[in-house]
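One protein chain omitted, others in place.
Entry: chain A
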Amino acid sequence: MSFSKLTRRGLIKTGAVASAGLALPTYLRADGHSGFTNAPTGSTVTLGFNVPQTGPYAEEGLDELRAQELAVQHLNGEGDGGMLNTFSSKALKGNGILGKKVEFVTGDTQTKSDAARASAKAMIEKDGAIMINGGSSSGVAVAVQGLCQEAGVIFMAGLTHSNDTTGKDKKANGFRHFFNGYMSAAALAPVLNNAYGSDRRAYHLTADYTWGWTQQESIAAATEAMGWETVNNVLTPLASTDFSSYIAPVLNSGADVLVLNHYGGNMVNSLTNAVQFGLLDKEVNGKKFEIVVPLYSELMAAGAGKNVEGVIGSMNWNWQLQDEGSKAFTKSFGEKYGRPPSNSAHTCYVQTLLYADAVERAGSFNPCAVVEALEGFEFDGMGNGPTLYRADDHQCFKDVLVMKGKENPSSEYDTLEIVEVTPVEQVTYEPDHPMFAGGQLGSCNPGA
């Protein structure tokens, strides 16, 4: 061998080609797939759980991780099987997915879109994750869904409530089990009408990002349709902590209802501030002043303490439901962790099982086969009654819960009570509804 032919130019060229090859994401390299991204080749398959492990939603992320870990155990045949016993599809046998043992890696979204994309990317490229699940923010969900579409993996969204996730930002590789702002509004409007009447003036405080905008639009449309007037809608920055300067103008605005389109720490603080200003003790326009929190979570309700008492909102699922699926999941989760699961934990658990079931039914991990298996899939036994994964937008359609802050909670977990289970027919909308317009699913991307 001679080194005489190795010219400087040749070395640079070779180096450039090698560097470009190394710089390519693994899902674009030939060894990264067998027809699709991260095709499992050994005896295991890896799922990526992308949840907030730090930041303001860390507690919710921790609950999602608990549920995801439980789902993996049940898929691998460990534990009591949970919802595998009540799920209407019987494709899952407790022997992993397609006979491969399920393993998982985790990422920290930090509830920041860029961090969530980075952690999802790392799980796909470095750890070989074939599906990404989890999250507690619509901003994050939209960002990660876009990444998964590009990378050719399936995204099973966690808690994301913006209409946009399955509206203008929908993607063929993305699926949402959680409900959305439109559904909350459709479920809440009749209950609010019965409780507070049709002659009300509402003042909205709205978190200034995709979720807040779409929820406010949905709630305003639904309440105006039943006769309410929207007095004002004030956008509040996501980073706000003290809402007193936004609450103070409500007092003399002529409004008799305050709608808090806030979630997480924002909701805890804005509700606490509103109660401090004595809004719930006031009479305006001859009526008792009321506060509405369209999207509730158990963890938020615990953070707000007594302030949630009597306040109406909505949820995707609650551990107090008495159907067999909910009871099985609550029992599994409660015995393992000593606490009831939150609705974000539930949606992550169900999404993980739904993905695994779709792979089993499709007989393949290929994302396009999974998409085909999930589109139009009808199932039951997962806690929300008969459910449809609609093919047009990859949104689940199922019953929605209207909740109220409990007056005399018996324990720290007993903060909310179910007011009504709104039937799926009442919250269903057409795929081309204007609030969901502007996006295309496109076609599935296997990443090959």
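Everything below uses one rule, namely that a residue touches a chain if its C-beta (ideal position, glycine included) is under 8 Å from a C-beta of that chain, and two chains touch if they have at least 3 such contacts; residues count from 1.
Rule of thumb we're sticking to: contacts and distances are computed from a predicted model.
Asker: For the chain that's not shown, choose its UniProt protein name out of "Electron transfer flavoprotein small subunit", "Lipoprotein", "Branched-chain amino acid ABC transporter permease" or "Cytochrome C biogenesis protein".
Answerer: UniProt lists the chain left out of the view as "Branched-chain amino acid ABC transporter permease".
Asker: Specify the residue from the set A:305, A:386 or A:439 that touches the hidden chain.
Answerer: A:305
Asker: If I consider the whole complex, including the chain that's not displayed, which of A:35, A:227, A:278 or A:438 touches that chain?
Answerer: Result: among the candidates, A:278 touches the missing chain.
Asker: Given that one chain is not shown, which residue among A:152, A:340, A:367 or A:405 touches it?
Answerer: If we include the chain that is not displayed, A:340 is the one touching it.
Asker: Which residue from A:35, A:237 or A:434 sits in contact with the chain not drawn here?
Answerer: The one listed residue touching the chain not shown is A:237.
Asker: Quickly run down the residues of chain A that touch the omitted chain.
Answerer: Chain A touches the chain not shown through residues 54-59, 62, 232, 234, 237, 239, 241-242, 244-246, 248-249, 251-252, 265, 268-269, 272-273, 276-278, 281-282, 299, 302-307, 319-320, 330-331, 334-335, 340, 410-411, 413-414.
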